[in-house]
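One protein chain omitted, others in place.
Should a chain be cited, it is by its letter among A and B, assigned in written order, with residues numbered from 1 in that chain.
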Amino acid sequence: MNNLSKKEPFKIAVASGKGGTGKTTVSVNLQYFISKFWSEKVLLLDCDVEEPNDLIFFPESEITGNKEVHLLVPFIDTQKCTFCRKCVDWCEFNAIVVIPPVKFAQVNQSLCHSCGACIVACNNGAISENKVSIGEINNYKTQIGVGLTEGKLKIGSAMQTSVIKALKSEDFNNAEIIIYDAPPGTSCPVVTTVSDADFVVLVTEPTPFGVYDLSLTVDLLKEMNKTTGVIVNKSGLGNNEVYEYLEQNNIPILGAIPFNKNYASKYAQGNILKNILIETEDFYKEIISNIKKYIN
Amino acid sequence: MQEITILSGKGGTGKTSVTAALAVFAENSVFCDNDVDAADLHLIFEPQIIEKQTFDSGSKAIINYNICTNCGICKDYCRFDAIHFENAVKIFIDTFSCEGCKLCYRVCPENAIEMERSLNNFHYLSETRFGTLVHAKMGPGEENSGKLVTEIRRKAKETAKKQNADFIINDGPPGIGCSAISSITGTNKILLVIEPSKSGFHDIKRLIELIDTFKIKKYAVINKFDINMEITTEIEEFLRIQNIPLIGKIPFDKIMVEALINKKAITEFIPDSEISMIFKLIWQKISI
Partner (left out) sequence: MKTVITSTGNTLDSNFDLRFGRAAYFCVYDEETEKIEFIENIHSNDQGGAGSKASEKMIELGVTKIISGDFGPKAMELLDQFKIRLILMSDESKKVSDILNLMKK
């Protein structure tokens, strides 16, 4: 089965558990080489909304779209409120304070999950909702594939998962392949990112932290029934533990990228798509053919 | 008692290695691993667990299919996109997306939805060669990492009070979302671990903007500063303008990874080295 003939794009998530293993480097390169060797209709989606930095690697990009992401936050009209406390009972997050003797009713925004339960609970129409901005979605033309779209959490907001959901609900019908650059960790933002991915590329490094965090992510993806393959980045920098782990757990290695201080410096400067080495090209060619193998 | 939190914005800049390196000098301290998603500090600290507690991360809705009529009312109310029709006929709740708000349970006309507590997260109080460590393990894909951070910080604070400790040292999470916010709230000092890359620089600026809404004293170190001198210089200039004291510059050295593989802090692994001296000075500057 070749998913490219279907209308729904094929989605590859790049995740890691541990931060700083090279998710962004891999995502950016993957898009570049997919556009060259597989399909030009490839989109890069930066789902690390807390710290999106795919854009850094496209210095010649042009912004083509911007939209705000909102969350609905309830507020209570104390003129209409009868202080019955039903909303307080319905709120699972302790976000509503109602004190009948002093006619006080307030929603604590930092505890509110915007689930809407209080509005359903209120029989007096005393609760309505305001739009609060929690982030933005930006589209860029980058000369590669069909460009880059990023989600960006507003500083101070704790609703990163909602921004990721909004980002993924954008219309991407011009893309045949989408690459999700996932946030680090193993909790809800990662789950939200990889939830609809057809294939997950895990990027790790051969250090004890890299291996341990990889194992946490592998456990998560197993529970989510995801197909995965691993890229060992900065190989040669640590020990062999990661290879033993992958063999024991029957997880395919898509490839290994040797550690190279010059490359680290090039990455630091945001220049990985300039003067690409022939080794790098061969390496990603191999990875793409490996991913294609797993699709079929 | 002072609480110091180590943060970076970007992941993988060396927060945990720095925390461990400073732990050697931080006498009479309680340590707390705030990166509950991917906690790594215990790999160096080798804790002996004394106390294990379950963290209740809330509940998840489940459908009792013996009663459910597949009317779909719950689906219309759910704002988390957690309820779907499977094959267009059978209602299905995706537990990974469910936030446990209980609204579906309340609106279901058949009472076919039950709430199941999620007890898949644990936190621990442990003894280590550096002092007491409070750490946690989240179940895969669990919600509420911010709340778990708050919980273990409270535990660390209680422990520190009992022990009359001088410091609580928090190894922070990456990012600027809920876990980062929970690890910043109420701490006394923040040590920023910055990597001299455009990404590291971009991410630290967003983190600083977040920290500034709390008005907490910041200090900075540049890790692997010699990976890109140009950006290191830019960061130094930026810190100067921001009035953030730069209290150490750590060179890139493969020996940092070797120490890690040997489950040692760099300052234990090669205590008399130049790199260890840099960490000693960092500790002196932040602990006063």
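One rule holds for everything that comes next: a contact is a pair of C-beta atoms (placed from the backbone, for glycine too) under 8 Å apart; a residue touches a chain by one contact, two chains touch by 3 or more.
Predicted model, so just to flag it, every value in this text is computed and none were measured.
*Asks:* Of A:Ile56, A:Val69, A:Val98 or A:Ile251, which sits in contact with the chain we cannot see?
*Replies:* Residue touching the absent chain, from the options given: A:Val98.
*Asks:* Tell me, which residues in chain A touch the chain that this view leaves out?
*Replies:* 93-95, 97-102, 104, 108, 110-111
*Asks:* Residue by residue, what part of chain B touches the chain that was omitted?
*Replies:* Per the touch rule, chain B residues meeting the hidden chain are 56-58, 144, 147, 150, 154, 157-158, 161, 185-186.
The definition used in the following text is that only the chains that are shown with their structure count from here on.
*Asks:* If you average the CA atoms of chain A and of chain B, how many Å lie between those two points?
*Replies:* So the centroids are 18 Å from each other.
*Asks:* Would you tell me which residues of chain A are touching chain B in their complex?
*Replies:* By the definition above, chain A touches chain B via 17-21, 24, 48-51, 53, 56, 90, 92-93, 113-117, 120-121, 153, 155-160, 165, 183-192, 195, 207-209, 212-213, 216, 219-220, 223-224, 237-239, 261, 264-265, 267-270.
*Asks:* Would you pull the chain B residues touching chain A in the complex into a rising list?
*Replies:* That would be residues 9-13, 16, 36-38, 40, 43, 58-59, 77, 79-81, 94, 96-97, 99-103, 106-107, 138, 140-143, 145-146, 173-181, 195-200, 202-203, 206, 209-210, 213, 224, 227-228, 230-231, 252, 254, 257, 260-261, 263 of chain B.
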